[in-house]
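Take this structure first; my questions come after.
For this depiction, one protein chain was excluded, whereas all remaining protein chains were kept in their positions.
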Amino acid sequence: MSSINVTVWNEYRHEKKSEHVASIYPDGIHHAIGNYLKENTYFEVKTAVLDDPEHGLTNEVLDNTDVLIWWGHLAHGEVRDDIVEKVHKKVLKGMGLIVLHSGHGSKIFQRLLGTKTGALKWRDDGEKERLWVIEHSHPIVQGIGEYIELPKEEMYGERFEIPAPDELIFISWFEGGEVFRSGCCYRRGLGKIFYFRPGHETFPIYHQPEILKVISNGVHWAAPSVGAKYSYGRVQPIENIQK
Amino acid sequence: MSSINVTVWNEYRHEKKSEHVASIYPDGIHHAIGNYLKENTYFEVKTAVLDDPEHGLTNEVLDNTDVLIWWGHLAHGEVRDDIVEKVHKKVLKGMGLIVLHSGHGSKIFQRLLGTKTGALKWRDDGEKERLWVIEHSHPIVQGIGEYIELPKEEMYGERFEIPAPDELIFISWFEGGEVFRSGCCYRRGLGKIFYFRPGHETFPIYHQPEILKVISNGVHWAAPSVGAKYSYGRVQPIENIQK
Amino acid sequence: MSSINVTVWNEYRHEKKSEHVASIYPDGIHHAIGNYLKENTYFEVKTAVLDDPEHGLTNEVLDNTDVLIWWGHLAHGEVRDDIVEKVHKKVLKGMGLIVLHSGHGSKIFQRLLGTKTGALKWRDDGEKERLWVIEHSHPIVQGIGEYIELPKEEMYGERFEIPAPDELIFISWFEGGEVFRSGCCYRRGLGKIFYFRPGHETFPIYHQPEILKVISNGVHWAAPSVGAKYSYGRVQPIENIQK
Partner (left out) sequence: MSSINVTVWNEYRHEKKSEHVASIYPDGIHHAIGNYLKENTYFEVKTAVLDDPEHGLTNEVLDNTDVLIWWGHLAHGEVRDDIVEKVHKKVLKGMGLIVLHSGHGSKIFQRLLGTKTGALKWRDDGEKERLWVIEHSHPIVQGIGEYIELPKEEMYGERFEIPAPDELIFISWFEGGEVFRSGCCYRRGLGKIFYFRPGHETFPIYHQPEILKVISNGVHWAAPSVGAKYSYGRVQPIENIQK
């Protein structure tokens, strides 16, 4: 097993605007996640943020990324269309993508899934969430119990405007009365995409070991495989065609 | 059962450029399909073409369309992005969409499915195609036999760069050695999408009764249902939340 | 649209054993459901119960059933294997099947899905359930709101040992902290199967109009279509094979 190059991308605005968020993530959400992943010797971990030149997603970075992790919220509209285009193409060619929490509203998520709205219900009252595992044999939930409980989280509720996932891994229960498809796997082109719901910036979600474990499992799952070769375009017939 | 408003959209360029194509479809592919659909008294059928003002897809037309049928090939790039945007939103709100043949390369198909390339193999040698029915109980194949045979067609071959369909209805066999997922159903938002492969302009495919029957069945299937109501956005908790 | 022959099958034991259950369903669950369905002039409705000769599922009855509705709980083991075998074959040939509530443990459900356990979590504390609609454009939820609320129900919780459904229509939220895939669609052979969770015998679930509406929609959805013809077995080649 060779190493997996992971780039953790973060909008990195809340942490600079809010003292409360900064107290939870003094170095930003990207480093909270990145530092955990670095403990895995198979992962080569880099970070990138919105305000870096080219959002930190230069050709060189993308060409050396096997799995891209995406956290965004306030500034989806500021992400440059040409960079979204590049990321989109990379995913179709095999780069894995893990979209976290409010990343459902990002341009890249909506482009890949074909839904424009990314719509859902929400409520930011700091309520209990329980993420129930649905597919216990899936590699993304290796080492996880029956559910992950978050004592205080923002609620996301159905209907969540997504295509039916290829594999549904988690369904969330919320104290206030809603449910949500919180762990969703998709294939698009040669790329694998994992949407994982938790991670509101005002709660220390990315310090909770089970959440980090799921993200780490997701990196393994989404990493490109040395798949079958293929080609597109005009081809010669292999059999004789009756004329 | 109330009537279904169908708009048949055609690029309508091949028919004007090629005498051969014009001899097969003197009034255009849109009328070949539209005239058949008009025989069904439940359908209210209109047509629209690329060179109409606003491609014939004004707000008024779209607001009165339950199912849009799409045939395009040469001029995908000429379709205005703002109109594609409108069609996209209409589908997410429930309008059905039937994409025919080379419409796999259209902006609207690629946006809804999240694949950019719409790539596939092809060969235009006029070979035999046999579309085998895979899901015999699906309404789209009502009244169809085990397969539909086309004596001469353009070949499309796998790999076809699409998300795994929600329902796979037809798989094609081609004389020259390839296979293709030729009938694919998707849900996106509240809209239903049916991709149906046959229909190269140089062969009289849309004069073949079984092909027209499948398109007609597809209109019934893709028509919007009076579905469950829903809403998005901020909501109040229904249960007490422990603070 | 021709009429649909519906047979409502009920174990019909709780109603005879428990005064409380009898007070809710004096004529049995089968008649509570059947009487509602009879209001639809397209449906021809019959009932059958476990203690009828051949469980009321004679060849004549099955040959004249388009959609079979199944409620069982206490006496799954008493259902004769040869009759389960007949029902199984009928479903594969196109008869629709709607399995209600504890019918997840029935022989017919487990045979069709390939899971033996039908296992799940449960708790009979009379708690609130909310069934959230996931696929709003599906015919099974026509005329239903965003969710159906049941003030008191038995809880069923994940993990529910079923194959991933072909279409997931409802996810339930329970007051006590669990979630459940409560509306699941499957195709097996030419038959359509709809599992619908609600209906514990000690609560008046089948008197609630939205629940009855979903069952009625389910009958429409599960009714056999005049699908494509097909055959099995040895066939002649249609093309010349190189020897």
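Letters A, B and C mark the chains as written, and numbering starts fresh at 1 in each.
The rule is simple: a contact is a pair of C-beta atoms (placed from the backbone, for glycine too) under 8 Å apart; a residue touches a chain by one contact, two chains touch by 3 or more.
Predicted model only: the values in this text are computed from it and were never measured.
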Out of all the chains shown, which come into contact with the hidden one? A, B, C
Contacting the left-out chain in the complete assembly, out of A:56, A:157, A:191 or A:218: A:191
Which one, B:11, B:66 or B:135, makes contact with the chain that was left out? B:135
Touch rule applied to subunit B and the missing chain gives residues 130, 132-136, 146, 157-159, 164, 167-168, 171-174, 177-179, 181
Subunit A residues touching the omitted chain (full complex): 1, 94, 130, 133, 135-139, 141-146, 166-167, 175, 187, 190-192, 224-231, 238-239
Residues in subunit C touching the chain absent from view: 88-89, 92, 111-117, 119-123, 125-128, 155, 157, 159, 161, 163-164, 166, 175-178, 186-189, 230-239, 241-243
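By definition in this document, only the chains that are shown with their structure count from here on.
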Quick one: name the chains whose C-beta contact count is the highest of any pair. A-B
Between 0 and 180 degrees and rounded to the nearest 5, what angle rotates subunit A's CA atoms onto those of subunit B? 180
I'd like the Å distance between the centres of subunit A and subunit C, where a centre is the mean of that chain's Cα atoms. 37
Which residues does subunit A have that touch at least 2 chains other than itself? 157, 159, 164, 177-178
